[in-house]
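Excluded from the complex is one protein chain; the other protein chains are retained at their positions.
What follows is subunit A.
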Amino acid sequence: MATIAEPAARTASRFRFILDRREVLGSIFVAPAILYVLLLVGVPFLLAVYYSVSAYTIYDPSWRFVGLTNFRQILQNPVFLETLENTFLFTFASQLLGLILGKFGALLLLRPFPGRKIVRALIILPWAVPIALASVAWEWMFDSLYSVINWTMITLGIIDRSEAPNWLGNPHLAMLCVIVVNAWRFFPFAIVIFLAGITSVPQDIIDAATVDGAGFWRRNYQIILPMIFPIVAVGLIFGIVFTFTDLSIVFLLTNGGPINATSVLGFQGFQVGILSGDVSHGAAISLFMLPVLLLMVVGMLRFIRRREI
């Protein structure tokens, strides 16, 4: 009886022995996640880099190496240069507007008042709700004929019906619209980030500053702002990354138009690479995001490491 049971027990204990070593089990635990990310983020990324220096299209999937020809051709295209400019304007303007609105909103929500929870819940909405769905609501609000914004302005006597703006049909107004919608989408996030930062500043530091004679502005800009800078920076990095690479707002509101006035990098990459099937040029266009993304990653590393020390 005992002799039969013995070998089985030995393999079991060896199996347990391996699983009980921290590093071994640790590696087994972490392997699936790392593999998934390597296979479906790492490999596609390398593939994108290769596409951009090849002649690959969906009609002619050749891997022929063409060097930097694609990039050269793209840079000679005036539409692309406009796209690049639009992308920076779109990102910078909407983040600035979002930060300003966010800071004001956070100052308001800091103060306790009846109904603050409900107000917070309503203010979070633009950021929580899928942006594609909110974008179609805005598209309807910017409608050329039934725009509620125009109706209000006409009724208030600010403008005349004959001169009512066609929000998404005018190049400058269309750019303004996508910027406003993106800022609208991100400022609740900025509010929440500011709030999280400000409430994490210890009250005794603020009290000490007050006792030492620091006024409201001085407390705000010389004590609180430097202390919450890391968390604001992290929030801003997220905002920049997701705005700089955005596709959905532009796709749904203006479809890049009128006449490419709102075309941004993500949209242009989609247009060329997916809709036209010119994968190599599409990939090259998308890769123009890389320098900004790398900069953001470096920034993120600085601020996220700080907590470990």
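Structure notes:
In this text, a contact is a pair of C-beta atoms (placed from the backbone, for glycine too) under 8 Å apart; a residue touches a chain by one contact, two chains touch by 3 or more; residues count from 1.
As a working rule, contacts and distances are computed from a predicted model.
With the options "Sarcosine oxidase subunit alpha family protein", "Carbohydrate ABC transporter permease", "Succinate dehydrogenase/fumarate reductase iron-sulfur subunit" or "Acetyl-CoA C-acetyltransferase" in hand, the undepicted chain maps to the protein name "Carbohydrate ABC transporter permease" (source: UniProt).
Set against the missing chain, the residues A:80, A:167 or A:270 yield one that touches it, A:270. When the missing chain is restored to the complex, the residue among A:66, A:153, A:206 or A:231 that touches it is A:231. Considering the complete assembly, subunit A touches the hidden chain via residues 16, 19-20, 22-23, 25-30, 32-34, 36-37, 40-41, 43-45, 47-48, 51, 58, 101, 104-105, 108, 111, 113, 119-138, 140-141, 145-146, 148, 151, 184, 188, 192-193, 196-197, 200, 227-228, 230-231, 233-235, 237-238, 241-242, 244-248, 251-252, 265-266, 269-270, 273-274, 279, 282-283, 286-287, 289-290, 293, 296-297, 300-301, 303-308.
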